[in-house]
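First the structure, which I've put down as C-alpha cells, then a few questions once you've had a look.
Omission of a single protein chain aside, the complex is shown with its protein chains in their original locations.
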Amino acid sequence: MKHNSIRMTLVAAGICLGLGGTAAAQTTPEEIQERGTVNIGMLVDFPPFGIINQQGQPDGYDADVAKLLAEDMGVEVNLVAVTGPNRIPYLLSNRVDLEVASLGITPERAERVDYSAPYAGISISLYGDGGLEISDPADLSGQTIGVARASTQDNALTAVAPDDATIQRFDDDASAVQALVSGQVPLIGASNTVIAELEGMAPDRFDTKFDLARQMQGIAVHPQSDELTAYLDDFLARMKENGELNAIHEKWLDAPLPDFVRTTSSAQEALDYYAE
Amino acid sequence: MIREFGPDEVVFILMAARWTLVLSAIAFAGGSVGGLLVAMARISPSRWLAGAAMVFIRFFQGTPPLMQLFLVFFGITIFGVDVAPLTAAAIALTLHASAFLGEIWRGCIQAVPSGQTEASWALGLRYGMRMRHIVLPQAARIAVAPTVGFAVQLIKVTSLASIIGFVELTRAGQIINNATYEPFMVFGLVALVYFAICWPLSLVARRMERRFARIAAR
Partner (left out) sequence: MNYNLDFAPVFARWPDLLSGAWVTLQLSFGAMALGLIVAVLGVWGRTAGPTPVQWLIAAYVEIIRNTPFIVQIFFIFFGLPALGIRFSPNVAALVALVINVTAYAIEILRAGIEAIPKGQTEAGTALAMSRLQIFRHVVFMPALRTVYPALTSQFIFLFLSTSVVSVISANDLTATGNDINAQTFASFEIYLVITAIYLVMSLGFSALFATIHRVAFSYPLSR
C-alpha cells in the first residue's frame, strides 16, 4: 500500500510532465475586443484599492481603474476576485486577461509577468504601538513584525531587519493588519493607505516609525504581451493627462495621485527607480 | 473604509452560506456517484481494479484536503483548461468525497452477511443482479448513518475553499472581518451558521446509528 501510494504520486507527476504542453499565451487587445469582455483580476480585501461594497460587488480604486480601462477598450468588464498569493498564478494560468490588483512592480515579479506603467503608488513604512521607541532598522532588534508574505513590505523589511528580529509572514495584508489591531504583533510593515485607515480607527494608538520603501503598482499582463502593454501605457498616459485617474484617486484616497506615479511612464522606469 | 458590523454585513455572511451549501451539495452528489464506483472497484474480483481503488483511497485519506484543493486548482491549468475557484473546489472535493464514501460504503457492503451472497449464488443470480437486488439494498441501510456523518465532515471541509479565494461562508467572514475589525463577532457568527447547518445532521446521524445498533443487537 505504501509503495502503491508513492507510485501513484509519481505516475501523477509523470502524466503532468508528459502532457504539460499548452497553457498561458500572450494576450492582445484585439483578442479581448473581439471577445467583447475583458476579465480583470483584482483584490477584494485591500481597502481602499480593492473591497467588496455594501452590495456585495468588487469595488474600490482598482475596480474604478478596471472599469475605466474596459470603457476605453469598448468592452464589458468582468471583475474576478483574486487573493494576494494567487495573483500571479491566476494570470499565468489564463484565468484573467490582466490584473489591476495592486501588484507592486518589483524586479522578481517582472521576471514572471509584464507590467504597464504605474497606475497607483504607495509608500511603505514601519508602523506600530505608540509606546515603542523605534526610529531605524537597528531598533528592531528582538522585535516581532508582521507583514504580508512576499509583499513589497516583506522584501523591504527582510533586507534591513537585524537577524534577531522576528518577521511573521501572513497570507495577506489584511491578516497582518488584523494581527496588529488584535495585539498579536506590536509592529507591521504597512502602506500609507493602511496607515491612514488605522489612524482613522484608533487615533494615537499607533504611529509611523520610519519609511521602508515606495511602491508603484502596475497593471500586470501575460509575459511577452507587448501590444497589450503598449496599449495600457498609452491608456494610462491619457488618463493621467486628462485628470480621470486623479479623480478616481481623490475619490478613494482623499489625496491627489502621487507625483512619482504621475511622472513615471513605463514599468521599466519604475524598475530603474528601484535599482537606484 | 472602516465599516460597522451591521445588518448589511450579517446579510452578506448569511447569503454566502448558500455557496457553502451549493459546494457541499455538488461535492456530495458527485462523491456519491464516484464513491459507488470506488466501492465497487474496491471489492471487485479484479486485482488491478481493487488495487487502483485502494491507491485512490489512500491518496485522498493520506493527504491534507487543502493540498488536494491546491493541486486541482493549480494543476488543471497546466493542461490549458481554465477553472474558476468554484469549479476547482467542486472537482477536488468530489474526488475527496468519492474516496471517503467509497471506503465507507465498501465497509457497509462487506458488512452484509456472506450467507446472503451464498444464497443468491444458490438461486443462480449473476453478479449484477446479486448486487442490485440483494447486497446493495441491505448495505444501503447500514450506510445511512456514516454517510450522513461524512456529509457533516464534507460541509466543514468546504471551508478550505476560502483559501483558494472562493467566496463561501468562511471567506465572506474573512472579507467582512478585514473591513470591520470585529473578529470576535464575525467568526462567532460564521461558526454559528456552520453549527446551524451541521448540528441537525449530526443529530440525525447519531439517532440512526443508535437505531441501527439496536436493530443489530436484536
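Each chain carries a letter (A and B) given by its place in the written order, and its residues are counted from 1.
Quick note on the criterion: a contact is a pair of C-beta atoms (placed from the backbone, for glycine too) under 8 Å apart; a residue touches a chain by one contact, two chains touch by 3 or more.
Computed from a predicted structure; not experimentally measured.
Shown chains touched by the undisplayed chain in the intact complex: A, B. Residue-wise, the contact with the chain that is not shown comes from A:Arg112, picked out of A:Arg35, A:Arg112 or A:Lys251.
What chain B contributes to its contact with the hidden chain is residues 58-59, 61-68, 70-71, 74-75, 78, 152, 156-157, 159-160, 162-163, 170, 173-174, 177, 183-184, 187-188, 190-191, 194-195, 198-199, 202.
Seen across the whole complex, the unshown chain contacts chain A at 1-2, 5-6, 9, 12-13, 16-17, 20-26, 85, 88-89, 92, 108, 112, 146, 149-150, 168-171, 175, 178-179, 182-184, 222-224.
Throughout what follows, only the chains that are shown with their structure count from here on.
Every residue of chain A that touches chain B in the complex is listed here, in rising order: 1, 4-5, 7-9, 16, 19-23, 44-45, 47-48, 51-52, 54, 56, 81-83, 86, 89, 92-95, 171, 174, 177-178, 181-182, 197, 200-201.
Chain B meets chain A in the complex at residues 1-2, 8, 12, 15, 51, 54-56, 58-59, 62, 74-75, 77-80, 82-84, 163-165, 167, 174-175, 177-179, 181, 183.
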